[in-house]
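Yeah, one chain of the complex is gone here, protein chain that is, but the others are all in their spots.
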Amino acid sequence: MASELIRIRAMVWKDLTAERRTKANFNAVAFLAGAILLLFGFALGPDAAALEAAAGGMIWLTVLFSGVLSFNRSYEKELEGGALEALLLYPGDRRSIYLGKLIANFAFVLLVEAILLPAAAVLYDLPLHTMVLPLAGVLLLGTFGFVTLGTFYAAMASRLRAREVLLPLLLFPMLIPLLVACVEATQAIIDQDAMGFAGSWMKLLVVFDVVFFVAAYFAFDYVIEA
Amino acid sequence: MPHSMLGVSLAPPRWVRILGWFALLFLAVSQVTGFMISAPDRDMGTLQKIMYVHVPAAWTAFLAFTYVFGTSVAYLWKRDLKYDLLAAAAAETGVVLTGLTLALGSIWGRPTWGVWWTWDPRLTTTAILFMIFAGYLALRSFVEDDEQRARWSAAVGILGFINVPIVYFSVQWWRTIHQVQSTPATVDPLYKLGLRLNAFAFLFLMIFFIALRYHAARLERAAEARREEDALTEGTIHV
Partner (left out) sequence: MLAYLEDDLERARRSRAALPAGMPGSGTAALAHSPSSRQQPRMSNASLAIDLDGVARRFARRWVLRGVTLRVQPGEVVGLTGNNGSGKTTLLRIVSTLLRPTRGGGSVFGHDLVNDAAAVRPYIGYLGHAAGLYDDLTAFENLRFSVRMAGLDVGAGVLDEALERVRLDEFRNERTRGFSAGMRRRLGVARLLVRPPRLLLLDEPYASFDVDGITLVNELASSVAEAGGATLIATHDVARGRGVLTRMVRIVEGRLVQRTLDEEEAYLAGRPPAPPLEAEA
């Protein structure tokens, strides 16, 4: 068990360090997120009320569209130099690879959101700073589910020719309950609705996260094999 | 009956052929019965009869995907490729049935509500199910190795199916929050009889299609196995 913790920590450290040193991926994703936010603004028109009513949706769609890019990339480093095979040969539970990558991806997407949220607050004139705590709750739960499934499906998609198309194709339909819950909860918080709504959606998120974390964790072993 | 040299008869097994004819007959009878015995719906007229196809198609699609789930689990457990072929056959059938459900739902919705799409919870869940298993089939088409394709499909199939109740619940709740509209229900008991008959008809049809598709997959597999064997034994050791 202790050895698995060592493995997971090593995996997280490796992914985050490699990422920090290239920065190419993070910068690209962060810029893309900003661009998408802008595009949404233009698509919906300059009416402040309309933007505020759609803010939850715009924010989460931006997270999904920009975040999805990071998942395939997290496996690319493994595919380049034969590192995946080295990973598969180490003694120990292969699911620790999944946990390590999941944690690293989680940190990555949270970091993107840390930039995205203030940008959205500015572009759409949202007083997000007054609702940090509940928003943080939704963000953490939603991002966790997103990253759980993204890391899982990318283990397959990244090894196929059509990876850019296959990952969104497999991932997005599965994320619909998560998207609905996150958008509704976020919008409820922004609109200062009865907390009851946001709370109930967050319960759904917890269920989603738990169910798919367990399912993906157990299925990963079957999927990562060469 | 023509036999190939592959060890698998070219024609489908007898029970499948009999089932096919039976299912077709049963469907014809059910449809006619449905048309005749229940009066045109109070609100929707003859259009309501579309439900005799739309609803059974939805039910059997769900059954087909449940079967995909079962065979996927069986594959991961037993590692017998037969389960993977069954799962794929059921997934294809399910996707066709969901497509039919969606198309008919849309056709029904247009004259009824004036829109092509209604975000009705069941219809929406069906659409999502369609996308999930269309993705399943797309994935299969990109993986060349049998065993890897089977493993990956099983994982995707299992996770996809698990999502169904979650999707349904979340869409339903989402709809309740945003709209108050409910789907008008027909209470005519004779209508229910017609529905049940057609449901069985579709069930038989579904089993027939899955069995037929599985048989075709087995033929492909047998042909490939034969080529495999030939390639394996050819060639001698030169020194």
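A and B label the chains in the order they appear, each numbered from 1.
Note that a contact is a pair of C-beta atoms (placed from the backbone, for glycine too) under 8 Å apart; a residue touches a chain by one contact, two chains touch by 3 or more.
Here the structure is a predicted model, which means the values were calculated and not measured.
Interface with the hidden chain, as seen from chain A, comprises residues 3-4, 6-7, 9-11, 13-14, 17-18, 21-22, 77, 80-83, 85-92, 226.
One chain is missing from the display, and on chain B it is touched by residues 144-145, 147, 227-228, 231-232, 235-239.
In this section, only the chains that are shown with their structure count from here on.
As a whole-number value, the distance joining the C-alpha centres of chain A and chain B reads 32 Å.
Those residues of chain B that touch chain A in the shared complex are 76, 128, 131-132, 134-135, 138-139, 142-143, 148, 151-152, 154-156, 158-160, 162-163, 166-167, 169-171, 173-174, 177. Those residues of chain A whose C-beta lies close enough to touch chain B in the complex are 149, 152-153, 156, 160-162, 166, 169-170, 172-174, 176-177, 180-181, 184, 197, 204, 207-208, 211-212, 215-216, 219, 222-223, 225.
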